[in-house]
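Take a look at this one; I'll ask things after.
One protein chain omitted, others in place.
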Amino acid sequence: MTEAKTPSVAVNVAVFGAGRIGRIHAANLARQPGVRLKYVVDVNREAAAALAAQHGAQVADLDGAFGDASIDATVICSSTDTHSELILKSAAAGKHIFCEKPVDLAIGRARECADAVARAGVVAMIGFQRRYDPTFAALKARLDAGEIGTPEMLIVTSRDPGAPPVEYIKHSGGIFKDMLIHDFDIFRWILDDEAETVHATGSCLSDAAIADAGDIDSTAVTIRTKRGRLCQINTARRAAYGYDQRFEILGSEGMLQAGNMKPTEVVAWTQSAVAQDVPEAFFLERYRAAYAREMAHFYEAVTQGTPVRTSVADGLKALELAEAAALSWREGRVVTLGG
Amino acid sequence: MTEAKTPSVAVNVAVFGAGRIGRIHAANLARQPGVRLKYVVDVNREAAAALAAQHGAQVADLDGAFGDASIDATVICSSTDTHSELILKSAAAGKHIFCEKPVDLAIGRARECADAVARAGVVAMIGFQRRYDPTFAALKARLDAGEIGTPEMLIVTSRDPGAPPVEYIKHSGGIFKDMLIHDFDIFRWILDDEAETVHATGSCLSDAAIADAGDIDSTAVTIRTKRGRLCQINTARRAAYGYDQRFEILGSEGMLQAGNMKPTEVVAWTQSAVAQDVPEAFFLERYRAAYAREMAHFYEAVTQGTPVRTSVADGLKALELAEAAALSWREGRVVTLGG
Amino acid sequence: MTEAKTPSVAVNVAVFGAGRIGRIHAANLARQPGVRLKYVVDVNREAAAALAAQHGAQVADLDGAFGDASIDATVICSSTDTHSELILKSAAAGKHIFCEKPVDLAIGRARECADAVARAGVVAMIGFQRRYDPTFAALKARLDAGEIGTPEMLIVTSRDPGAPPVEYIKHSGGIFKDMLIHDFDIFRWILDDEAETVHATGSCLSDAAIADAGDIDSTAVTIRTKRGRLCQINTARRAAYGYDQRFEILGSEGMLQAGNMKPTEVVAWTQSAVAQDVPEAFFLERYRAAYAREMAHFYEAVTQGTPVRTSVADGLKALELAEAAALSWREGRVVTLGG
Partner (left out) sequence: MTEAKTPSVAVNVAVFGAGRIGRIHAANLARQPGVRLKYVVDVNREAAAALAAQHGAQVADLDGAFGDASIDATVICSSTDTHSELILKSAAAGKHIFCEKPVDLAIGRARECADAVARAGVVAMIGFQRRYDPTFAALKARLDAGEIGTPEMLIVTSRDPGAPPVEYIKHSGGIFKDMLIHDFDIFRWILDDEAETVHATGSCLSDAAIADAGDIDSTAVTIRTKRGRLCQINTARRAAYGYDQRFEILGSEGMLQAGNMKPTEVVAWTQSAVAQDVPEAFFLERYRAAYAREMAHFYEAVTQGTPVRTSVADGLKALELAEAAALSWREGRVVTLGG
């Protein structure tokens, strides 16, 4: 939609992780005028080779990638447990960083990363792609322009079409860190405020195996901000009708809603109903434009020094909220956030 | 919704026709503060008796009703072939008149009625209830207020849920006089202009018996007005999803659409679709509010001398368009309207 | 919409309170085939006289109304502080009771009422009109029919167009008893479950005078039910776009939403936007059909002995939730409900 207006600047990139999201980021990066995908690193050599071939890159291992001084930036799409190590390595080597969420499942470790990138002075961006979504970004811009006055209340609905395998859930850090981390980031971004108290409750309603793994699949979270604004988040691992990503913000002079996107604009009128499409199937479809804009944003930050919209500090803040929510849920009480 | 603000003025009424629409008009009239339903006249004495009982009226025959000098107004809901006679009788007796459409199937006879009520100086209103519909009336008011600049093009969609019995169709005067007469009135009202040329075509697609009766069930009509504005009307005797009553008007600065009404605002999201209610079932449900406002309008005209929105002259004009359209269809040519 | 199918049974009624809602109930009652409005009681004699005149009733005082043994039912629309007294008097006199919400601001007193009507064996119905709303009732019926499987999560949005005068707020019992009581009833009705824990928080964001009166204008409530289902309620005393009454329920097989109603179905397409009507202005407009059905339901219960959908026990349960929520808000903690 938007054509790059910036003069092409050469940027050499190493991509870590050749899975689903790695392939998407690689393709979007490749579209930036000056980007050269130099290395793809993945323990799955076959996946690495396929992705490398597609973009004229080479397969490398960690040492190979970090040993090449010409690499300007790393794009980290590998498994969560490798994020912080790769961020620290990249920062130490003075390379710009794009890293998928979360920074790390452990807050201490995430803080270490935030400190490291700050010291290194590199561009470091976390993959909260929702902030780059055309609908969400337009809503935010209109909110900031004062269209509905002062924000007062935010309602976030965030439901997946189905739960991931229980094996995944066991290593996910729990629903608050794995799934709601995006919603916590939306909360901070839209309300432009920080949490004072968090209350979370939840249930396991779709699959007993999730409860057996110590997790829940449905949550209801309430945040009250330092300025007294209210936020309610509701999430579910399973919505029969598909991926549901909506939010609405009530302001002193009106309300802005961000609705779901549909694959087509067909409406069918039959004897029983007037029917429209269910929402885009899942995040890859729903956030296709967001992923493209995210990489353009990263490229712009790297080449022009513009600030990133989703920093490692943002990743850290979302993680703190996830921890607080998990604590609230486990102990059945309201949690007050420090500082 | 709107409570009568006028002081109650006593009006004695005789209702002709105790069928479905007669019962609706009687109930709406009875709600006007000063109306007294004095007589119900119907060849079906049982229906007349039931309706009379409901409103504390008496059953009468024609002579009885017209013989009572205290009757101020007649409400004519009897069969089409009695309309003109009752209009002429009422006008001659100096009684105010509400008459269902059409004035008459024969234009000459309709003109006679228009002349008679003009001479008599009585209030005479034709039941084009759509002009009183809250949605349609709001659209018209906004159009007249200049919200979309100068009107240029009108698209009217008018579909019934199912065809009436062929026996009815045989005596209906044909689809143009029976069904499109409402659409022709909408055309004149919304565009505030008169037809210069009419083209109509059509087909019989739902039931061969309609073709055997010399009629069609689907039409496509185009009108070009004296000021060069365009109007397209599409109608069908059968829409599987129910009663479809929409129109839209393109102006130099925008468009106004009047959409269907739904029984409820429930939306169901399931695996296959996001589904809303089909439209209100048929005219009795769709135009419930319109019928109520129509009678309030008649009462106001009778008691306060305000002009009627749908005069006998309007009924005549719609009939002329129906004749022109029928001629265009039969002869396969564009018809130019006189005067 | 629905015509009474029941044979007319004579019911003599005394109406207490000739204010806005009293006039609506009186008009809806008057439409029931066998109802005779015999007395209107109000400390404002002028208002009482006007309403009595409209329906051929007489003005009476408490003793007059209760002294007439022919009175079958009382309709209590007077100020909140008179509800329980009139309920108890009516029960003692063996009269059927319709009473506006709340039963009483004090739970003990409300329990007394519940006991009294149970002992008396009279029909006793509380004015939770939302349960009679066509959209809400259709949603509930479809939910009960299994259209979306097992209910899991309920999101209720309930916003008024503007706050009432602070004087009113001071005697309202607080936002949870005054405003959310309807939402608590919706929660119990839709989820068909009882609360186990309640968490409530809130803020005063629109008018400092409300905070000075010890109340808030914005709330966020979360309920977890005995069966582990989740409910989030968000309310505001002021929504710039008008009265906002929506809810949605996520089930194991889909979602049902109840949307706002609009005055008209006009859509305007102009250079800046595609615009529809804001919602119906306030409860009198939004719940017009609900109020009519509510009285028909009461009449049916009185004349046919059918059970009421909104009992005094329901009123009591909603009140208990309001107390728990207020406690949660004041003490900043999760409240567990007894029993």
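By written order: A, B and C. Residues from 1 in each chain.
Rule of thumb we're sticking to: contacts are C-beta pairs under 8 Å (C-beta built on N, C-alpha and C of every residue); 3 or more make two chains touch, one makes a residue touch a chain.
Model, not experiment: these values are computed from the prediction.
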- Which displayed chains the unshown chain touches: A, B, C
- Task: Looking beyond the chains shown, say which of B:Gly228, B:Pro307 or B:Gly338 touches the absent one.
- Result: B:Gly228
- Task: Write down which of B:Ser79, B:Ser203 or B:Gln271 is the residue touching the left-out chain.
- Result: B:Ser203
- Task: From the listed residues C:Glu85, C:Asp207, C:Glu253 or C:Asp277, report the one that touches the chain absent from this view.
- Result: C:Asp277
- Query: List the subunit C residues touching the unshown chain?
  - Reply: 239-242, 244, 262, 268-278
- What residue numbers in subunit B mark contact with the hidden partner chain? 148-150, 152-153, 155, 157, 159, 197, 199, 201-206, 218-220, 222, 224, 228-232, 234, 236, 238-241, 244, 250-255, 332-334
- Those residues of subunit A that touch the unshown chain are 1, 134-135, 138-139, 142, 147-148, 253-261, 263-271, 285, 288
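In this section, only the chains that are shown with their structure count from here on.
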- Item | Same-site or different-site touching of subunit A by its copy subunit C, using the half cut | same
- Task: Just give me the whole-number Å value for how far the CA centre of subunit A lies from that of subunit B.
- Result: 57
- Could you state the distance in Å from the CA-based centre of subunit B to that of subunit C? 39
- By residue number and range, which residues of subunit A touch two or more other chains? 239-241, 244
